[in-house]
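Got a structure for you, questions after.
Removed from the display is one protein chain of the complex; every other protein chain stays in position.
Moving on, here comes chain A:
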Amino acid sequence: MAQEVVGLKAQLKEKENDIAALKKKLAQLEKSHTSALELRERVTPLTPLKAKAALCNEDIMRYSRQLLLPELGVKGQLNLSKTSVLVVGCGGLGCPLAQYLAAAGIGRLGLLDYDEVELSNLHRQVLHGEENQGQAKALSAANAVRRLNSTVECVPYHLQLSPENALQLIQQYPASQSSAYIYNVPTRYLVNDACVLSGKPLVSASALRMDGQLTVYNYCGGPCYRCLYPVPPPPETVTNCSDGGVLGVVPGIMGCFQALEVLKIASGQRSSCSQQLVMFDAQDARFRSIKLRPKQASCAVCGENPIVTRLVDYETFCGSAATDKCRRLNLLPRDQRITVQDYKSIMDKAEPHLLLDVRPLVEVDICHLPISLNIPLSSLEERKSEHIQLLQERISQLKQQMAGDRHPPVYVICKMGNDSQTAVQVLEKLSGSEVDSISLKDICGGLMAWSRKIDPTFPQY
């Protein structure tokens, strides 16, 4: 009898444990289901961020090492939890920025990017992994951020910022600032104007090659982006990461710097980067801070008599497109350009010709077609004598292979088919004077088109 009671009690205890385990599992599943991240394709209203009255024990443990700082303390930590930050762009700067803001316990993070993750992003956009290729960057970043700190509310936006949606979006981040890293010039003016019109500070940074820059705009009476740059730069003077290259850690450092300034502002300390330009030279490992001009009374958007009182057409204003993608030039008439398919058949028929690759040496080292002669566009523009001589030698050799008086054909190639057109124009001037007369054509789409359409084993970069 007593033994039976003990046995039943043990069985009952076991069942109770099972039930408790099942309940726990159910609760976890329900929790993760309700909080599954919703990728937003357009701007929709957000519920107001709930203000925390006090830190819970878990918060105290999680943030203990920063709570010990008198500069932050409990008050600063609570301020962070009340702050919403919009991160414009989830790339080389946006990734470390979002990561450190989330780790530090920011309240809400809007993560905006119109692009998808590509293999060539991973060297610098460190929140995305190999398995995220093809996924929306905003979603990939939001998932990574949530693994780090599930108490931060993440709002991923897969859309392009435009004059139609920018104000509505930025106004939804009321407690705080927009923090932006922005690749292209029109988007810089757009974000600046939207921040000025809605009264938000803009923590802005950029990085290219081995250089970084950071400024906090529209903050504590300081200048906005337009105060400094009332006129946009000519489009042909602007280089992006896919043209100029960038060492991944450089935007990493600048993104961390942005996170620092956002955290200072959000926690109630001041940023010292208003009316300052911080420049980072990665080559010389040197930071430098420059005092900028104050807010300009004549500024078109934040001045005394603003002309820009609502968002305008920024692509027209800047004369360039609001994407990070490469420009396509059309400098040459159609009959002076051939396709990669045309060139393939010239090669197959072994027609005598010269293939001139005008990319810089650093790119030729990455990949090239075996028969090509490399003379960089810059050498042609500078008319470097050793290169002109080399070109003339190859033209003479070609002439010997050809019958008749026909001008030897020279096909010019580069990465995308932009520089090759400029090179044809430069060579036109040399033809018949500094070198023998030649017949010049460029190859549309360049080596990247060759890789896509003719030889898939040829690398893309």
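Throughout what follows, a residue touches a chain if its C-beta (ideal position, glycine included) is under 8 Å from a C-beta of that chain, and two chains touch if they have at least 3 such contacts; residues count from 1.
Heads up, the rule we're going with is that contacts and distances are computed from a predicted model.
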item	value
Undisplayed chain, where the name is taken from the UniProt record, one of "Ubiquitin-related modifier 1", "Molybdopterin synthase sulfur carrier subunit", "Serine/threonine-protein phosphatase 2A 55 kDa regulatory subunit B" or "S-adenosyl-L-methionine-dependent methyltransferase"	"Ubiquitin-related modifier 1"
Residue touching the undisplayed chain, where the options are A:Gln3, A:Thr237 or A:Asn305	A:Thr237
Touching residue (missing chain; options A:Pro251, A:Gly303 or A:Gly445)	A:Pro251
Contacting the left-out chain in the complete assembly, out of A:Leu69, A:Ile290, A:Leu331 or A:Ile371	A:Ile290
Residue of A:Glu41, A:Asp281 or A:Asp365 in touch with the missing chain, whole complex considered	A:Asp281
Touch with the omitted chain, as defined above, among A:Leu93, A:Leu197 or A:Ala300	A:Leu93
Hidden partner chain, residues of chain A it touches	89, 91-94, 181-185, 188, 205-209, 211-213, 228-234, 236-241, 244, 246, 251, 254-255, 277, 279, 281, 288, 290-293, 378, 381-382
